[in-house]
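Note that this complex is displayed minus one protein chain, with the remaining chains in position.
Take a look at subunit A:
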């Protein structure tokens, strides 16, 4: 089967070749030179930080996958291959911006400062959430595909009402970003979110990680046109970027967020990337993917690409790599210990937080359950 790289389509922003060399943007990319200039402002320290974040995310993801294989997690959605899209976009965020993730945004969580081990509660089945969204402006993972893009849009409408856009004050202006996949673009909610965002000029960035597979169905099942073309129909300016190019992802997202904070409305970003692993640990991609495709993308690994650049520019040396490797080892060891420390909560906690105020039905059921449990002679027998 003839096979072509979807990132080779003209008009796709790429600032770093698969071999890790800086490249001028395709002339068909709107404002390409400005985007390239923005990426060029990333200094060595920042680039090395991005590389470390990508490496740590990969290490964490690998560890979590192992934990699932060992029965410590019920499920794990791998992020391998999508590190450039996540880390590049997340580095463009300001602390005051708010993130509405899907369920695979482990790298974004890491950049936001959320200890990634907290992501495990959901997948170990000890909580439906697991972290407080407030300190890092990082909302809970969302499992119903695309539903959170509306929450992001509504939240952005709230920011608008608060007067926190277009003031020119960087300490006040803020924006929202929402992450979703190519499959989600088929959902009504994502399309409704684009309608609401466009018609209200809401400060929200739609960041679509087109990893080319919605479980076993390719993007062609989700859309008859390149996904980036969807935005235009809603009146939302759109850009297609090489999602394995961290520079392009950073530049496109930073520009879109700046637009949103200035009060100029939403942007749609299609980051064309590749899910190198399975959809989740329950999936078996060998049933629907060809080896040729996986091998092709294996050579376009976003981490190797950035490493090649940083080696060539003298930013990354063996010493720095060893430091990052040690940090990764420390992180994964901590994750493993933390994961095993997550024990089931008290059964009675299932009644907590269903409502913000007392609810007589729930109170009665809790009371019954408490009596039932305490009726056992052995206090632990009812568990």
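Definition applied: contacts are C-beta pairs under 8 Å (C-beta built on N, C-alpha and C of every residue); 3 or more make two chains touch, one makes a residue touch a chain; residues count from 1.
Here, contacts and distances are computed from a predicted model.
Of the names listed as "Branched-chain amino acid transport system / permease component", "Protein translocase subunit SecD", "Cytochrome c oxidase subunit 1" or "3-methyl-2-oxobutanoate dehydrogenase (2-methylpropanoyl-transferring)", the one that matches the UniProt record for the absent chain is "3-methyl-2-oxobutanoate dehydrogenase (2-methylpropanoyl-transferring)". Considering the whole complex, the residue from A:196, A:213, A:268 or A:297 that touches the absent chain is A:196.
Among A:67, A:140, A:165 or A:205, the one in contact with the hidden chain is A:140. Only one of the listed residues, A:162, A:317 or A:330, touches the absent chain: A:162. For the options A:128, A:323 or A:340, the residue in contact with the chain missing from this view is A:128. On the side of subunit A, the interface with the absent chain consists of residues 127-129, 132-134, 139-140, 144, 147, 149-159, 161-162, 188-189, 192-193, 195-196, 199, 352-357, 359-362, using the contact rule stated above.
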